[in-house]
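I am attaching a structure below and will ask some questions about it afterwards.
Note that one protein chain of the assembly has been removed; the remaining protein chains are unaltered in position.
Coming up: subunit A.
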């Protein structure tokens, strides 16, 4: 048992480190290093532009999407090499945020289901950041039950015509392409009537509108489709096989090993170490210590769980199912920590703003943003179902709409 690289890994790490040292945009290092629990913003620069420049440089050096095959813009690296890259990329990895949906979800789907022509045309440009992709799955009335989606695609000659609405699309406003799942046959049960496409986000009839979220920010979009034409050559997988294709996408979403999940624990520890309460420092208070300790062991538990997965990759094995717990644990923890930090501040805890005494307002922001952590990318409840069914082998829930034609399923509400 050790934390050391194998000789090959050490050599690879040294190569990566040298390249990053010579090429990283150091002018942003300080800004990116500041701990941040939400989305990253740069004060004087556009995140997407800075990100694109870094991604382009990485692609030229052969470091973009490095676990992809060379012919599609990668370098054919092993999974453990990808992890080492992420570790070494460090704070600059935050710049890759606009490309993560493309790299993690859209790209792998095109790779698995696209034609050779499509793969050669789209994947290298996705990898180099020249073209950004978004994912168009969720709808106002199809969230956890995404197979219940309503957006229609109808065949007209060699094309499909799409009408409907998607929601919670990150980056739709700066994306060039989108991965779209739509209903092509409402007369069969819901999972069977879906088909996957990709489309040019500049197509006529595509309208992107920002959503004002519960935390007051605008980070996601709604995307409306009005008679949008998609050529049949942009279909991924067979007609009616879209659900199966989407599993490739979602599987990749959950496989992000070694990803840096914010838990709020370091911020909370620092906060309690300096906050003066009536009887002294917060961290000297037994109640505070007990809460902190419980969060700290969850956070270290997640860290060492990911180390176990990395070790499996290092040995060329498939990591076990342990990593499915990451988002479930960290999402709830962020929300609990935020509320407790504010509780320690007393009545002033409700104040927002950047003042020093309120820890720069970070916990207030965290409180307002954290509900989304427990919903996006699989709600806590869906994640528990996945653990219960795929890891523990418990039976699936009874699905009353499973064998019912989609257009006979009762619907109501958003």
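One rule holds for everything that comes next: a contact is a pair of C-beta atoms (placed from the backbone, for glycine too) under 8 Å apart; a residue touches a chain by one contact, two chains touch by 3 or more; residues count from 1.
Just so it is clear, contacts and distances are computed from a predicted model.
Per its UniProt record, the hidden chain corresponds to "Acyl-CoA/acyl-ACP dehydrogenase" from the list "DNA polymerase Y family protein", "Tetratricopeptide repeat protein", "Acyl-CoA/acyl-ACP dehydrogenase" or "Ferredoxin". The residue from A:261, A:388 or A:404 that touches the chain not shown here is A:388.
When the missing chain is restored to the complex, the residue among A:20, A:325, A:339 or A:404 that touches it is A:325.
In the full complex, subunit A makes contact with the omitted chain through residues 1-5, 9, 269, 273, 283, 286, 289-290, 292-294, 296-298, 300-305, 307-308, 310-312, 314-315, 322, 325, 328-329, 381, 383-385, 387-389, 391-398.
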